[in-house]
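Structure incoming, see below.
One protein chain omitted, others in place.
Our next item is chain A:
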Amino acid sequence: MNKLLTFAMAAFASLLPSLAAAQEAAGIDQRINQIFADYTGWYVSFIFAPLPGTNFSWIALWLVVGAVVFTVYFGAIQLKGFWHSIQLVKGDYSDPDDAGEVSHFQALATALSGTVGLGNIAGVAVAVSIGGPGATFWMVIAGLFGMATKFTECTLGVKYRNEFPDGHVSGGPMYYIVKGFSERGLPLGGFMAVLFSIFTILGALGGGNMFQANQAHAQLAGVLGDYPGWITGVVLAGVTFAVIAGGLKSIARVTEKIVPFMGIFYVLVSILILIINWDMIGWAFGQIFMGAFTGLGVVGGFTGALIQGFRRAAFSNEAGIGSAAIAHSAVRTKEPVTEGYVALLEPFIDTVVICTMTALVIVISGVLNQDPETGLYIWNAEAGRIATEGDVSGVALTSAAYARAFSWFPVLLMVAVVLFAFSTMISWSYYGLKAWTYLFGEGAAKELTFKVIFCLFIVIGAAASLGPVIDFSDAMLFSMAIVNIIALYFLMPIVKRELNSYVARLRSGEIVKHK
């Protein structure tokens, strides 16, 4: 751990002189990439290794199998409990005497602001351009099953959080792993919690930070014209530092208030585009269903679509990764299960609704090149994806698709992407910090150390096109899921007990509706 940090700091230090001479950035990129690839390549290959004899990576299967197990074990809680979840968010069951505490709505909105973001905009474009429209189908399937995973982890997050004497709370997988394992008399709880925390810190610095900064810069440069990435990085890092360390809470608050409206606006624009092209919606769904089972020309066919869908869903809604459990544990409820119910709405909103919107618009817009005769998509073997309009992928592809309907959209998307990236970074700085304080203890100096490191990584992320670094951070996020889901398997009987007791009391009328 310390070694890695020292190494990261060293890497950053070596980057500093050239930041001044920004134009050398390309050489530095290569050096960092090389160092990272040499040290971490084996781990990345291990995480994304395909199952023997297939091109299906085992980690995607791991997440989906987990989600299916939880769905079966809790009797399709995401279907049976869906309406109850909405009632909880509406506040129907909120005791008026608890007014003033964090509400279910607030917990949901806060957790969502960490997950709704680039995954819904860039991630979907990547999935659809590599896996074809069919990837959308598998993404939605993964999202629907993932709801049960969120239910499980967030219930545990609330049940086993730490309450400190001064009244603030810390929770998340590291806490429920330790406490839950010792409650059930299982060994290795402490070890797994430490492992999870290490992965969380690295995931926070990577996917929750460098990837975000990188994509934010890509979008800014795409709209405003090319300029050195370190400028974006330094600005973002400065603002982030002011927020997370400098106590400039007002910026955080403003972001937290704008981001939901950005999300809603994004969905509204998507719906508007779909209404304008209403005659193509049926066709687009046809493409999605057909693509899901045939691939419609993408390399890997059916499995190609499946893998991309599953992988991007996991990235987008973070079900099973454990991050949401950290966010939800701040809620002070007498019934941990209620928080699980509320959390299961996240993959639904994030993946089933928002990701599907993006995918439909991309498919309908026709930015994916299709052979008019066969109806198959044209494969660009060199780029490893479907040939696209303007030869772009990621955010740029989404941007191009929406621009077909509204020419002003790229500018709006630029603002949205930067804000989403910023709010995701703030969220992950919090997750990383919670893992950090779990390892090193709470304390102002210790927390500041992490915050400084976090902001340095923003600059690195924005300044360079760091393929291997991004791969590594992806690998870290999925590593969190390995530890977390193992723990969830061992702890799910506890959740079941909570759920049964809650449902029984709900039926008997012991838990009353207040509205």
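Observations
Keep in mind that, in the parts below, a contact is a pair of C-beta atoms (placed from the backbone, for glycine too) under 8 Å apart; a residue touches a chain by one contact, two chains touch by 3 or more; residues count from 1.
To be clear about the criterion, contacts and distances are computed from a predicted model.
Among the names given as "Aspartyl/glutamyl-tRNA(Asn/Gln) amidotransferase subunit B", "Ubiquinol-cytochrome c reductase iron-sulfur subunit", "Universal stress protein" or "Flagellar basal-body rod protein FlgC", UniProt records the absent chain under the name "Universal stress protein". Touch with the chain that is not drawn comes from one residue among A:40, A:103 or A:393, which is A:103.
Set against the missing chain, the residues A:50, A:228 or A:260 yield one that touches it, A:260. Here the missing chain is touched by one residue of A:37, A:68, A:169 or A:506, and it is A:169.
Shown as candidates are A:40, A:78 or A:94; the residue that touches the absent chain is A:94. Interface residues of chain A facing the missing partner chain: 91, 94, 96, 99-107, 109-110, 113-114, 166-170, 249, 252-253, 256-257, 259-260, 327, 330-332, 426-427, 430.
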